[in-house]
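Can you read through this structure? Questions will come right after.
Every protein chain but one is kept in place in this view of the complex.
Should a chain be cited, it is by its letter among A and B, assigned in written order, with residues numbered from 1 in that chain.
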Amino acid sequence: MTKKLSTNILDKLSIDYLRNQVLKNAYGNLDTVIAKRDPRVLLIWYLFFGLVPWFVDDLYFLMACFVLVLVTTYLAKITALVLFVFAIGVFSQSGYLFIVSLFFGGDVNTLIPLLILTLKVSTCSLASITVFSGLDPDRLANGLMWFNFPERLSFSISYAYRMLPLLMSEFQNVLLSFRMRGKAPSSEGFKGKVQYLIYQVKMIMQSFYPLMLNVAKRSRTTVEALEIRGYRNAATSKEVRKLKLADLQFTYDDALFIALSILWITAILLIKR
Amino acid sequence: MENTQTQANQSQKLMIFVLSMALYGLATLFTELIPSFQVGIVELSVEFFLFIPLTLAMLFDPLSAALGAATGEVVFSEIMLGQFGGLGELEKFLTVTIGVYVAGRMVKDPRNMKQVAVAAITGTALQLAMGMIVDICKVEFAIEEFEAVAGLPESVYFTEGFAFLNDLLFSGILFCLLPTMFLVPRLYGKIEPLLGMEPRTEKTYLGDINFKTVIVLIVGFALALVSQMAAESGMTLIEWEFAWAESFESIIFGIFAAAVLAVVALLVLRRKQNKVSE
Partner (left out) sequence: MNIIEAENLSYRYPASDKAILDGLTLTIEKGDFLAIVGNNGCGKSTFCKTLNGLIPHFITGEFKGSVKINGHDTKTMTVSELAHMVGYVYQDFDNQIVRPTVLDDASYACLNYAYSDYLSRGKEALKLCGLQNKEKDYVFELSGGQTHLLALAGALALNPEVLILDEPIAQLDPGHADLIYGILKELNEVHGKTIIVIEHHSEYIAEYCHHVVLLKDGKCAFKLPTKEALNHVEELKEANIFVPQVTRVAYALKSRGYNWDRQLPISRDEGLEYFKGMDFWPNEKPASFKRGEVIVDFDHVILGYRTMSKKRHVVFKDLNLKIYEGDRLAIIGSNGAGKTSLLKMLVGLSKPLSGSLKIMGKDTSAYKPQDFAEYVSLVMQNPEQMFIADSIASDIAFAMKARNISDYEEKTAELLEAFELTALQNRDGRLLSGGQMRRASLAIGVALNPEILLLDEPTANLDMATRKEIMDTLSRMQDIIKTAVIATHDMQLVAEWANRIVVLHDGEVIADGDRDSIFADQRVIEEIGIRPPAVFDLAKELKADNRIYTVEEFVKQARV
């Protein structure tokens, strides 16, 4: 495990890769069927497929939902990184419980409810991936705004994407200094691996000292600029809200998307009968 | 100048919000990618980088730092990576906010290491404990025959309890307490001028946590719990259990038929529209 860890954190995972994947995921696939949907439609769609499966135990229904979100995830052309994180999430939420329950006298019967749990978790996760990764962040932010989510959240979403490349390069530079000037212990043998891991973790923790100061400088300019550029004016203005939401359009294709989703689920339920 | 004063305070709060959001968001983006901190049977659910908002909350306005961090996590690790978990995220949002806020409020003088240490560990413990309670409830709701499955309730209680203690004593100390104690004294007096503020002293400190704050915090946590329950009870009301009553079946069929009609109609309309636009 330690070996996996130490190779995982820094050596294999390049920050460039991470940044590119996240940005590509956000902006790289704007012409997919999912990205073109009205964000309001997708959010309502998510409200169903992201929540309802959690409370239903019917296997047919769950399978139907699962297959549907699988298709939408495929249509949204999600990047490898996001799918990888999805896999981790599913395992850590339900996979390990099964092993634990075996220790307490569980048997194969324990397996079925846990499989159902896994199915639920996967369905909800894929639904959220479809909506939150499939949509262009600005459209998502506008959609959320339409549902009266706090303005601060919509702002944070688009600003985060603007900020990410800056933050990453800032972090990269700090790590770079650590790597050039520090000296990592040799990672030979088990003891070496542990030491190497501790060193890496310590380095990441320490890197937040310069990072905090550097980002503090930046955020001061940002907030001043936001003030000049009318951010606070916009936060309370109804007109601005209207302007921002003006390009949300409900099309036939959006209606079709909803209708097909309903058609599929009800069809499966009828077949079961 | 009264008005100017409050405007300036707002700007400072926004700066802290942005700072906390950016830093903690970036950090959680990384932790989302670290799978292996699942040691054998126990999932370490500690927020490895909680020291970031803890530090900021002790140096600056605690609420802005807490809200910024929680928002950062939602935006960077949940939305950017598509791992948004619906209501579950509301719970995390609130527990992180409460934990960080309480820790920030506890520190009168950031130069006092004892205060910093106590506040850091209390904030972490609070966040973990709330997370544990909500987690247990979550599994109970999700698996219908929770009590009936042999060994499952015990295993859940055990795992969660063990994880809590382990998180607090091992990761809590290692990742929250120590880094906070490392950072707070180093940043104190250096980071504030960069934001055009004065360092926190006993004078500028917000005051002890009073009764009202506690009530608000409890309500916040209750909201986190209720967010799960409310949905559950709402579902049972409309019989989502699929009793397969005759009427229910016909409703499903009705919806199915309507959906078929809608799809056909929409396809026709769409084709028409495309022709027009051509």
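By our rule, contacts are C-beta pairs under 8 Å (C-beta built on N, C-alpha and C of every residue); 3 or more make two chains touch, one makes a residue touch a chain.
Bear in mind that the values here come from a model prediction, so they are computed numbers and not experimental data.
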Report summary line: Contacting the left-out chain: of A:Cys65, A:Val174 or A:Ala255, that is A:Val174
Requested in this report: With the full complex in mind, choose from A:Thr73, A:Ser207 or A:Ser261 the residue touching the hidden chain.
Outcome: A:Ser207
Report task. Considering the whole complex rather than only what is displayed, give the residues of subunit B touching the chain that is not shown. Result -> 1, 4-5, 7-8, 11, 186, 190, 192-194, 196-198
**Report entry** Positions on subunit A where the hidden chain makes contact
**Finding:** 20, 23-24, 27-28, 137-138, 158-159, 161-162, 165-166, 173-174, 176-184, 206-207, 209-210, 213-214, 217-219, 221-222, 224-231, 233-234, 237, 239-240, 243-244
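Everything below uses one rule, namely that only the chains that are shown with their structure count from here on.
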Query - Residues of subunit A defined as touching subunit B within the complex - result: 1, 4-5, 8-9, 13, 18, 22, 25-26, 46, 50-52, 54-58, 61, 78, 81-82, 84-86, 88-89, 91-92, 96-97, 99-107, 109-110, 113-114, 116-117, 120, 124-125, 128-134, 137, 140, 152-153, 156-157, 159-161, 163-164, 167-168, 171, 204-206, 208-209, 211-213, 215-217, 219-220, 222-224, 226-227, 232, 252-253, 255-256, 259-260, 262-263, 266-267, 269-270, 273
Query raised in the report: Mind pulling up the subunit B residues that touch subunit A in the complex?
Result: 10-11, 14-15, 17-19, 21-23, 25-27, 29-30, 32-39, 41, 43, 49, 51-52, 55-56, 71-72, 74-76, 78-87, 139, 141-145, 149-152, 154-156, 158-159, 175, 179, 182-183, 186-187, 190-191, 194-196, 231-232, 235, 240-242, 244, 249, 252-253, 255-256, 258-260, 262-263, 266-267, 269-270, 273
